[in-house]
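Yeah, one chain of the complex is gone here, protein chain that is, but the others are all in their spots.
Labels run A and B following the written order; every chain starts at residue 1.
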Amino acid sequence: MALARIDLPREARRGELVEVRIVIQHPMETGFRREPQGERIQRNAIHSLVCRYNGAEVFRATLSTGIAANPFLRFFLRAARSGDLDFWWLDDDDVQGAAKAHLVVSA
Amino acid sequence: MKKYFVLAALIACAAEAQNRSGLEFASEEIRRLQASDAENPGMLWVDQGAKLFAQHCASCHASMKGVATRYPAVEKGKIVTLETKIREKMPALAYESDELLALTSYIAHESRGMPLKVNPPPDKLEAGKKAYYQRRGQMNLACAHCHEQNWGKRLGAETLSQGQPNGYPTYRLEWQKMGSLERRIRACMFGLHAALPPYGSEAMLELELFLAWRANGLPIETPAVRR
Partner (left out) sequence: MKRRDFIGSLTALAVSPHISTTDPLVYSFTKGKPVRPGRVSIEIAPLAENGHSVAMTVKVDSPMTASDHVRAVHLIAERNPVRDMAVFYLGPDCGHAEVGSRIRLNGSQRVVAIAELSDGSFWSDAAYVEVREAACTDGG
């Protein structure tokens, strides 16, 4: 399971814009690199990522090999209710990853 | 009065000859990445290392704060690095494996901001110092040619650094992952078309010891970001 680091403020006021940052440990292998002996290293990149806030999708991304290794994403959401941010992703090898963070929202 | 002018001039010269971290020669983007724990991919290895340390080491070892400032060290007459010490206890961890990188990154990170303070017996430094000034490879250059005589100048589109080790393990953009000082030294030697000293070899340890001693005073920056 890939490691990830999620960064966002611990709490926010309702209606406030919240900046979310995530960096995921993943080689995002392009499929163009070769081993020292010459064989191609097979492509393996995270291609789908979803972030749900209180169960509802707030951000989704289709990624490709043009995204740098150990992918970093930064986006915004509007604070509504206290709840979890659930990240889920899937790579070309069909390996899933997940990470979670919590946001406290005050009135 | 003249004495003070001479002293001031000497201090000014020393300042000029001061150790400078690779960060000073890095682009704005690299400096920005390194400064942001939320974005620095190296922190992923530090996180992994913290978990591994809690699992495998914490039962015997207390805090690692300050430990990395004293390595490489000379223990029982042999040069040891964080990697060799960890591998003594966990020989299954291969050089450049994510697990070994994670542990060394975590331990070095626990000393982030603290100055390097390695204190080897002077005779142990001789071999590494000799290696540093020895020409090698098809390019027939010594480390000193770039990193002592020409730091600050351009090589292609890059600015030569002093080749300081204080940021290692480092997230190198060229590697697209975390890597050790030994990997970086081998990469440099590859550029010279020289024979690559094997990981953990005596030649490698001697050079690492000298590099750390040379860098004494520079703060540990792990996880640094470099190109």
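Everything that follows uses one rule, which is that a contact is a pair of C-beta atoms (placed from the backbone, for glycine too) under 8 Å apart; a residue touches a chain by one contact, two chains touch by 3 or more.
As the structure is a prediction and not an experimental result, all values here were calculated from the model.
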- Note on the structure: Residue list for chain B contacting the dropped chain reads 27-30, 32-33, 155-158, 173-176, 183, 186-188, 190-191, 227
- For chain A, residues touching the missing partner are 17, 21, 28, 30, 32, 36, 53, 56-69, 71-78, 80
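Quick note on the criterion: only the chains that are shown with their structure count from here on.
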- Quick one: report the Å distance separating chain A from chain B, using the average Cα coordinate of each chain. 31
- Inside the complex, what are the residues of chain B that reach chain A? 37-41, 43-45, 47-48, 171, 176-177
- Message: So in the complex, the part of chain A that touches chain B is made up of which residues?
- Response: 3-5, 7, 21, 23-25, 27-28, 68-70, 72
